[in-house]
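Left out: one protein chain. Kept in place: all the others.
Let's turn to subunit A:
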Amino acid sequence: MTTLVIAEHDAEGLKPASLHALAAAARLDGETDLLVMGQGCRAAAEAGTALGVRQVLLADEAGYAHQLAEPCAALVTSLAGDYSHLLAPATTFGKNLMPRVAALLDVGMVADIIAIEAEDTFVRPIYAGNAIATVRSLDPIKVLTIRATAFEAVTAGPDPAPVVELAHPAEPGGSRFVTDALAESARPELTAARVVISGGRGLGSKENFALLERLADKLGAAVGASRAAVDAGFAANDMQVGQTGKIVAPELYIAVGLSGAIQHLAGMKDSRVIVAINKDGEAPIFQVADYGLVADLFDVLPELERQLAP
């Protein structure tokens, strides 16, 4: 058995989600290779050499720039014959790529797994996390995406692995990159943050989100949002936590002015400690909160900020 992990990276280095996918790979028997596809991404490949892998495969050419699904899926498919398992993080990158790979290989796929029970048996949430399914894959190659928050990240080890350059020209696939509009943030990445502070519709306006941001800066936290807050224009859509947004499991999750709809809970209920601040004592968020404070957030937030001041 050999596993291929498809890295998500930003050319300079590996994205944290890739480290969690490598950790899932380490739960399987056999060795792991890491594949880095992109343009000018040697640094990302180098970063992978100390993570306990057998080798890092590097496909570095213009055709793989922006990691479009069509050329990347063709490359992964061409490599797949050597592997029993193909893994990618269950991020928008992995979710976009892996089903295409599976279909090209004529195999099914198991998405967003949270545990590995055997080489062919995986656990995944369904119905927005309201049920947990255990699934056995019957295909010769297992194509999986990994929920990052369910596996601890791998850490760097001593033995550097070789970087092997692949000579596989990218096949054009009918799609073309036009632009990126990436949200700028100096705060930690939402899915990797130790503390997350999320706001809901209760914040009332985009300006009031600044209250959360000030508190987040005090705690070194990332800022998240409920779908209602995103739809109301209070927060950018890449801040959305939930079934259809990002899945987080930080040490501390502070939910401010959000009711706790099941779609939101699906994205955060595996957090270690959950704090809810809401003036409605009946809000469903209190059913999952370790510490609940029934109060007006506009009184609480400044007070919290003051009390956390060093």
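We take it that contacts are C-beta pairs under 8 Å (C-beta built on N, C-alpha and C of every residue); 3 or more make two chains touch, one makes a residue touch a chain; residues count from 1.
Definition applied: contacts and distances are computed from a predicted model.
The chain that is not shown carries the UniProt protein name "Electron transfer flavoprotein subunit beta", picked from "Na+/H+ antiporter subunit A", "Electron transfer flavoprotein subunit beta", "Sulfite reductase" or "Ring-1,2-phenylacetyl-CoA epoxidase subunit PaaC". When the missing chain is restored to the complex, the residue among A:R54, A:H168, A:R187 or A:K269 that touches it is A:K269. Contact with the omitted chain, checked across A:L87, A:A170, A:V195 or A:L258, is made by A:V195. Contact with the omitted chain, checked across A:V5, A:L35, A:A59 or A:A111, is made by A:A111.
Of the listed residues A:T2, A:Q39, A:Q55 or A:N96, the one in contact with the hidden chain in the full complex is A:N96.
Touching the omitted chain from subunit A are residues 66, 68-70, 73, 91-93, 95-104, 106-112, 121, 124-139, 173-183, 191, 195, 219, 227, 230-231, 236-238, 243-244, 246, 251-252, 262, 269, 272-275, 281, 286-295, 300, 303-304, 307-308.
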